[in-house]
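First the structure, in the form of structure tokens, and then the observations on it.
Yeah, one chain of the complex is gone here, protein chain that is, but the others are all in their spots.
Each chain gets a letter, A, B, C, D and E, in the order it is written, and its residues are counted from 1.
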Amino acid sequence: DFIYSLENDVKPSLGTSDEALNEFIERGIISWGHTRDLLERGLMFVKQARSPETSNRLCLLLEGAPTAGTSALAAYLAKNSDFPFVKVITSSEMVGYTESSKCLRIKKMFDDAYRSELSCIFMNDLEQLMGYSPIGPRYQSIVLDAMYSLLSSSPPKGRKLLVICTSKRREVLEELGLLPMFTAVLRVPYIREVEDVRMVLEESQAMSSAEVDEVCRHITHGEVFVGVKKLLGLLDTMRVMKDVDTQERVAAFCNLLEDEGVYKPSA
Amino acid sequence: DFIYSLENDVKPSLGTSDEALNEFIERGIISWGHTRDLLERGLMFVKQARSPETSNRLCLLLEGAPTAGTSALAAYLAKNSDFPFVKVITSSEMVGYTESSKCLRIKKMFDDAYRSELSCIFMNDLEQLMGYSPIGPRYQSIVLDAMYSLLSSSPPKGRKLLVICTSKRREVLEELGLLPMFTAVLRVPYIREVEDVRMVLEESQAMSSAEVDEVCRHITHGEVFVGVKKLLGLLDTMRVMKDVDTQERVAAFCNLLEDEGVYKPSA
Amino acid sequence: DFIYSLENDVKPSLGTSDEALNEFIERGIISWGHTRDLLERGLMFVKQARSPETSNRLCLLLEGAPTAGTSALAAYLAKNSDFPFVKVITSSEMVGYTESSKCLRIKKMFDDAYRSELSCIFMNDLEQLMGYSPIGPRYQSIVLDAMYSLLSSSPPKGRKLLVICTSKRREVLEELGLLPMFTAVLRVPYIREVEDVRMVLEESQAMSSAEVDEVCRHITHGEVFVGVKKLLGLLDTMRVMKDVDTQERVAAFCNLLEDEGVYKPSA
Amino acid sequence: DFIYSLENDVKPSLGTSDEALNEFIERGIISWGHTRDLLERGLMFVKQARSPETSNRLCLLLEGAPTAGTSALAAYLAKNSDFPFVKVITSSEMVGYTESSKCLRIKKMFDDAYRSELSCIFMNDLEQLMGYSPIGPRYQSIVLDAMYSLLSSSPPKGRKLLVICTSKRREVLEELGLLPMFTAVLRVPYIREVEDVRMVLEESQAMSSAEVDEVCRHITHGEVFVGVKKLLGLLDTMRVMKDVDTQERVAAFCNLLEDEGVYKPSA
Amino acid sequence: DFIYSLENDVKPSLGTSDEALNEFIERGIISWGHTRDLLERGLMFVKQARSPETSNRLCLLLEGAPTAGTSALAAYLAKNSDFPFVKVITSSEMVGYTESSKCLRIKKMFDDAYRSELSCIFMNDLEQLMGYSPIGPRYQSIVLDAMYSLLSSSPPKGRKLLVICTSKRREVLEELGLLPMFTAVLRVPYIREVEDVRMVLEESQAMSSAEVDEVCRHITHGEVFVGVKKLLGLLDTMRVMKDVDTQERVAAFCNLLEDEGVYKPSA
Partner (left out) sequence: DFIYSLENDVKPSLGTSDEALNEFIERGIISWGHTRDLLERGLMFVKQARSPETSNRLCLLLEGAPTAGTSALAAYLAKNSDFPFVKVITSSEMVGYTESSKCLRIKKMFDDAYRSELSCIFMNDLEQLMGYSPIGPRYQSIVLDAMYSLLSSSPPKGRKLLVICTSKRREVLEELGLLPMFTAVLRVPYIREVEDVRMVLEESQAMSSAEVDEVCRHITHGEVFVGVKKLLGLLDTMRVMKDVDTQERVAAFCNLLEDEGVYKPSA
């Protein structure tokens, strides 16, 4: 079942930030495995961030391997926080920025947020924001500094701030000493169970029920380990492969899974 | 018992620096374990710094692991130094600064201080001020130089200066040769004893007495190792978890402690 | 048989991008080994990129060792995508650019593309675009960042974008974490089989049939491993070596193959 | 006995450089251990520098671990050189300078000195002047170059120049190839002997004679290893600890020595 | 016999590029060992570059250890290419250029060349052009990038380009991935044979025939390994050593060979 599409219907538009968030949830939220749980825990922290009895700053990190669906889930939380002020920070709007203009832009977001009583900032892919790359390794240390400072300083008295971040490289953030700045860290897992694959296949509507059954029967003879985004991408191939019969489609899809290394038949 | 809230009542406002200091002590000072001792030793050094018989510069370092409460204790000392001139230097006000504007800003603080007969400078998180990060490792060497020079040079004749600093990475300061610049280094420990946990739980008023008892009984079967700030943060979760019964709340909290790795049941 | 020359005849000119693409296919596409297969799979992804049912962004990577013919095949795909908007990004037009002007130029290409309903961007030699070189190693991290951001962000609603990239150093892109950004990665192989060598020799028309036979007979006694571009380059030597007899020409060419290390006689 | 305070009385003021030098000798020169010897050897080199029969440039280095008293002794020598032109170069007046403005400032000092017949330049903490820090390690190479050039080039004909430098990291200067530039290198040791501790304690007048005796008796049961500046700093604590009895003061001081790691009781 | 001086007589002047080329051939081309062969192969590639049937870009690399005579031979080829447009790129005309002005200058050379139907570019010492030095190692990566781009991009349709480069560090170019850009790589060897030494000695006319015989007889008892430029340089010493008898001159020269490490007598 689709969590997002459901709730999405009843949400009033929040303007451009809302659109920016929607881009991350292009294909809705399919409720496989622990997705619902994870969102529940996330929403509990959102609630905690709103509460007047708690600390006036709460930082949440969602982290998962590439294509795990981390950004979509984080965007979902920000979208559903019901905070009147929501801002999205991504690296794609800062292509070609110098380190310090990046810092100033990020700082401005926080300063704007501080003017609202309840505000939520969504920062996607922290390590990418700081220009991290593993060869060297390299990263923009003054952007890291800015994050460090902004995540650790409190909003002015009477303001409450919720920061939701994502990361694909938890170990990097750990090494950089950023993890203790977060109130909580939620892990977004890969899909491992055949039943979860089935749910994604079904909800995606890229294959017929019979085909889905066939695929699922096939993959019980091995191990699946795939991000939901990756899996949805592979299903796109099925959408254009139309003029062949079911069996061929199933075989093609199973081959694709194997070629892409996300399914390994047992020896 | 609350040290800070108590004494706080009788202090006249010292202006903006005082506010800046207060931000670090958002949740007061709970007198667990050696807190009182540590503050006493700290205040003795404050007294020594004031004395006309002693060296005209005294540098104090409080160091502890992240969330140990280091900044709060250091801010408490600066606040209670009763020095007419108190200045706070944190990295969050210098986001996006170039290395040299950082230096100039810090130097200006010292120059201002030199104009007062008795002045106190609070520098939070030295390694963060110099943009230290462990991957590389990196740091802004001219900021380090500035610290080095400013910490080691005396105020003009007849002026007395107290510098209170904090750090989360004592070993870095040691390697950089900054430690010998300090008259004294005070270590802020993590909470280890059940009785200390109990005191924080009680003073925080996030749980009922019965719940606190229950939690404490539970954790005697293992090891606790947690910073006071972290512990207070976890208690915030209890504040919003309201519509469940005591037992569930206790279980939830004990799970939280274990999930967050701050409590390890014995094998 | 020539794939390119064939289809080329019936294509209307698409302007300057088309010319830029043609430069990469200077010598047509000779249909040796799996070339046809590879192009078919490639064109299937092109079709998938066009389909309104699929994700609105599809990134394809062709990767092969130097001289494998990677750029020609990728250019062929871009040329035959039939996308109304096609843009070519190569490093040779950005000689002497600063890192950030490079970023701006690349970003502009994407921004232009976003204005078209269906657009295709061809980026040749990703690692060279980011100034990668293995001694150090070095690369321009803000260009990498730009790629990272641009490859991972979606075009505006209702637009579809196809990005075709080439690389000679797949392992570098892998280490840099760029591979997960691609929907598919196609490997362009070297020529190993005598029959494939024969086809290239024949189609190139640099030698007589008899000479080709002779060469092929000779090289069955060893191993060939050569990129199609390299092989065509060696054949150029035959084109100017005119006033000697067949046997000498064959011997000269076989020596050349061996000298250049692309043919190893078995011990 | 106090060397400095004695001779200080009869010296006429030499202007601002003299004041700058005095700041380094805040607490006089207590004549413990080989202090007198070391100063005698230093003054002999000063005399040699003045002599018209010798080389027209003499560079002297005093080096010792942090808090050994190196700067005070070097300043003492510069002060007592009786050279009409004395200039002090320290890093604290160059906080936030760029590398090249540092160089220009230092060069200007030398150029000014060259205009005087007899001139003395005091450069405190060479490695700090060049922004040396051990993590990396880092240092400002053009400042190092400047030192290198200025220390090795002769003043104009008929001028004589004495340069007195200090260092806390002799091994760094050695590795950088700076040591051969010095005519002589004098080592400033730590205090090791109980009798030397006694002399510092007595001269400091921070404790009563009885207390000093008590402390000295106590520390014979272990090893002392401390810089004179550190020891004087610890004695400051005694100056403010007034309302307790002798025994407690002695115990407190002995504890302090042990806590600070400068006294180790034998096992 | 002198190859260069011979052919040089009949060549019309080609203007300044010709002069620049002549500077590299200060002492003519002595035809020792495989020199003639090597030049023949080189000229065959020059012919191939001119041919309308071949690829429109041909890059040739001559590489040899320092003093092997690499630059002279490459200049000889460029000079004798009979291409109407010849340009020389050396690092000595770009002393003090920034990296990017270097790039622009090199690019301009190529752009100019593209305007000619047949053009030849001579780039001396590639690794020096990119500021390579082995300590670090260091090199100017954007110059490397420029080379990479310019060597790999084709001239406009209908233009033919011949690039002749030299290098003293083939292994560096290999590691940087520049070698596959070359159509052919020719190695310039050191002199090893006594007969080759004899030819150089004779042609140089720095010694009498008798002296040459004597030297050659002497060095048969060991191993020679020397670049032709080095050998000619050592012979210069003979030119000024005039007022001593033959035997002394021979002995002096043999000693010189041994001292300079280019001749090793067998043990």
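Everything below uses one rule, namely that contacts are C-beta pairs under 8 Å (C-beta built on N, C-alpha and C of every residue); 3 or more make two chains touch, one makes a residue touch a chain.
Predicted model only: the values in this text are computed from it and were never measured.
Under the touch definition stated at the start, the shown chains contacted by the missing one in the entire complex are D, E. Summary of contacts with the chain left out: across E:Pro84, E:Pro134, E:Pro156 or E:Pro265, the touching residue is E:Pro134. Checked against the hidden chain, the listed residues D:Lys47, D:Arg115 or D:Arg217 yield one contact partner: D:Lys47. Contact with the chain not shown here comes from a single listed residue; of E:Thr35, E:Gln48 or E:Thr67, that residue is E:Thr67. Only one of E:Lys157, E:Arg217 or E:Arg239 touches the absent chain when the whole complex is considered: E:Arg239. Contact between subunit E and the unshown chain involves residues 23, 26-27, 66-67, 90-92, 94-96, 98, 128, 131, 133-136, 138, 168, 230, 232-233, 236-237, 239-241. Mapped onto subunit D, contacts with the missing chain fall at residues 44, 47-48, 51, 53-56, 58, 100, 103-104, 106-107, 137, 139, 141-142, 144-146, 148-150, 152-154, 172, 175-177, 180, 183.
One rule holds for everything that comes next: only the chains that are shown with their structure count from here on.
Centre to centre, using the average C-alpha position, subunit D and subunit E are separated by 59 Å. Counting partners per residue, subunit D has no residue that reaches two or more other chains.
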